[in-house]
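With one protein chain removed, the remaining protein chains of the complex are shown where they sit.
And then subunit A:
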Amino acid sequence: MNNGNSVPQFFVEEIHHNFAEMFQEAFIVLDADYKTQAEFFCASSAILKQREYVKPSFCKAVMEREALYPTGLANEYIQFAIPHTDAFHVEKPFVFVTRLKNNIPFMHMGTTDIPVQAKVIFMLGIKNPEKQVGLLSDIMKCFNDGDFVRTILSIQDTHAMADYLKKQFGG
């Protein structure tokens, strides 16, 4: 990237790219039968809270933020969502991965009225925005890769999914 001439030093920043430890089997739910966003948020937040990864305020905070600033996204391979909220509500960083049995509508990011039918949800627990700045761009890179999408849609068990994701996000 740096071809050696006239790039001002202050532009160069270290971007962390190993997020393997943010994925774990306990935070992977496959073919979940949720009917609404609320069901998804409540069930996932309960698991996170029980393991002390989030404060009790997380569920309400992430739902409110999703309503105000939606996080649905779509590309040629998949429709998905990346809900997240202020670091204040997060105790330890995580990515909570849910694959849905039936798609749930989320509004497309940057809109308030264009729905996407999310098949997969990566809920992000961002604790240190500076350290985790590479995470979202890595997630985008993965979802823009047809092989990655086909793999996460076909993996049969949470253990294999955790292994695969750790490898993909291992930097």
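Simple rule for what comes next: a contact is a pair of C-beta atoms (placed from the backbone, for glycine too) under 8 Å apart; a residue touches a chain by one contact, two chains touch by 3 or more; residues count from 1.
Just so we're on the same page, contacts and distances are computed from a predicted model.
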Hidden chain of the complex, named as in its UniProt record, picked from "Succinate--CoA ligase [ADP-forming] subunit beta", "tRNA threonylcarbamoyladenosine biosynthesis protein TsaE", "PTS sugar transporter subunit IIB" or "Na(+)/H(+) antiporter subunit E": "PTS sugar transporter subunit IIB"
Contact residue for the chain not shown (choose from A:G110, A:G146 or A:G170): A:G110
Hidden-chain contact residue, picked from the options A:A26, A:C42 or A:A87: A:A87
For subunit A, residues in touch with the removed chain: 1-2, 6-8, 11-13, 15, 65, 68-69, 71, 73, 75, 82, 84-87, 109-112, 124, 126, 129-130, 132-137, 140, 144
